[in-house]
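All protein chains but one are shown at their positions in the complex.
Note that the chains are named A and B in the order they appear, and that numbering of residues resets to 1 at the start of each chain.
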Amino acid sequence: MNESRSPTRLIVPVLVLLMVFAALPAVLASFDRGYFYQIANLSLIFVLLAASLHLVTGVAGLLHLGHAAFYGVGAYTAALLATKAGLGFTFTLPLSGLVAALIAFLVALPTMRLVSIYFAVATLAIGQMLYLVMLNWVDFTKGPNGIIVTKGLNLFGFDLSGRLGTYYTVAAVVTLCVIAIGRLSHSYYGNALRSIREDDQCADAMGVRTVRLKMEVFTLSAFFAGVAGSLWAHMTGYISPGDFKFSESILILAMIVVGGLGSLPGAIIGALLLILLPEGLRGMGDFRNVMVGVVMFLSILFLPRGLLGEVSALKLVRQQLNAAWRRTDNGIGIGWR
Amino acid sequence: MTTHLLDIDQATRRFGGVLAVDSVSSHVDEGELVGLIGPNGAGKTTLFNLISGFTPLSAGTVRFRGRTINGMRPNQVARLGLGRTFQNLRVFPNMSVFDNVSVGAVGTLPQGPFGALFARDGRAKDISDRTWHALELAGLTGVADELAANLSYGRRKYLEIARALAMQPKFLILDEPAAGLNDTETRDLAAFIRRLHAGGLTIMLVEHDMNLVMGICQRVIVLASGRKIADAPPDEVRRMPAVLEAYLGTDEGEMGA
Partner (left out) sequence: MDFIDPYYLQQLAIGLSLGMTYALMAIGFTLIFGVLNVVNFAHGEIYTLGAFAGLVLITAAAPPIFAAIFAALAIGAFAGFSLERLAFKPFRRFTDEASLKSRAMRESTLLSSLAVSIIVREGLEIVFGSQMRSVPFEYLINTPVRVGPVILVTGDFIIFAVSAVMLIGLQYLLRRTRVGLSIRAVSNNPLGAKYVGIDTDRTIIMTFVVGSMMGAAAGILVGLYYGAIFPAMGFVPGIKAFVAMVMGGLSSIPGAVISALILGVAESMATTFVSSGWSDMVAYGFLILTLIFFPSGLFGAGRERV
């Protein structure tokens, strides 16, 4: 799959996204339902979660079965800082990311040299261990009762805790993060990560510091998951361990599988699909979770490259765009030296 | 006395009870084009793996550019200036030709996450330049955007070499580059290797195709059963009884890939 390294390529879709997001409240206002805001925020948060998992699993090829646990670490960090230290969103946002990244780093240190399937199982175990801590360390995390976060989103003193303010803040943070992930993904660094996915022994022989890069990408993805956690904590006002259990990790994994492993737009679409579809099928009630499994199964079976991997028209368009970019990037053409 | 570019000193590799490489000593100097031959199972690829850090040495030392590389990870040896290809052709199938070759460049000119995010330095341009140069040398600029998996076998061979070239190595080791190629393709490959060598690159290659090895190498090392049995210019080697014996009486053979 061709990836472009040009920042200009991302501007257009980002602008489109921004316009959609800006217009959305106007549309929602006409429905006058806070419920829709909630869904929009939820979708955005999962877009960020899917994008961050895409980085570690889709690009670098590290199957990660415990992503939701780091999301939880971020959420609990935000909630505890807000309730016990009185810190506002301005601080909890970066701190949630950093704490989640730190835990991921510590976890990765002993486990990063494991071969792929074993690493996946290790992430599963780590995720479960973190979940158990959230559930059982009642003195610290209040266990199954969860934590109520009364502080809404409050950036640098601006109170953004209203419906509109929350929405725009979440949208802005998610957009920034997704742009960052996109830049990381579509760069030579991203190529190095992809080479690890394709053949990590061979990548090593090409000078790529595979272990170091794996740790970097794992830590980075946890950072973004932690940020998502702080958004969630302040947005909903209540977190509990059940938000971060294994099935949530699988949901996020399903999103990137459906959307296409290795494709960032795919991850975004997968996230939107798997959040909005069950909401649209609300009438089906409990069938939502079954649908996740069914959709995931069908996409692995019939679209092994996911939705965006199979759309050859898109691929062709991308190829042409890339080729055009490269010819101009070199300026003097090919015969230098 | 000049330091050898590559200095192999009693290199030994044991797998359980089997001595895959047995006290092999040799050296390669800058600017040489050396061949490594031997019957199947002689330890050639193992020796390559020892030199490139893929397998640890059981005994002995290997020095590359004066540095002892025992215990180094492959990426460390690579960044010292050693590029390699693989016997079983390992390109990155789901990446484009350009992206494949760029990995060679980014391995040795690393771009970290912050570099990718903020791109203040000219690093990306350097990587891009190196990649294009390697593609140009290998004649692959026309297919830069093709998916590696879609290339023909022969072109993928060149892709692997281009990827190693993007590392701007001081020493290039090629593991059976002619395997699976027909006569014309082999001739073109030989010419390509000669061109690279003429450009100043030190090269060592493992091959079964005797015509190729004897034709372009200045010196040939012969391994049999893990031991070195010859280390001399091609004309001498092809007449040595020990070598002929090792190949069971044939002095020219297509052992196949």
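Criterion: a contact is a pair of C-beta atoms (placed from the backbone, for glycine too) under 8 Å apart; a residue touches a chain by one contact, two chains touch by 3 or more.
Keep in mind that this is a model prediction, so the values were computed, not measured.
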Touched by the hidden chain, restricted to displayed chains: A
Residue among A:I39, A:L87, A:L102 or A:V121 that touches the chain left out of view: A:V121
Where the missing chain touches subunit A, by residue: 63, 110-111, 114-118, 120-122, 124-126, 128-129, 132, 135-136, 246-247, 250, 253-254, 257, 286-287, 289-290, 292-294, 296-297, 300-301, 304
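To be clear about the criterion, only the chains that are shown with their structure count from here on.
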Cα-centroid distance, subunit A relative to subunit B, in whole angstrom: 40
Contacting residues of subunit A [partner subunit B, same complex]: 1-3, 5, 7, 180, 183-184, 187-192, 194-195, 198-199, 201-210, 216, 220, 262, 319, 322-323, 326, 329-330, 334-337
Of all residues in subunit B, those that touch subunit A in their complex: 52, 54, 73-75, 78-79, 83-84, 86, 90, 92-96, 98-99, 102-108, 110-113, 115-117, 119, 123-124, 127-129, 132-133, 136, 141, 144-145, 147, 163-164, 167
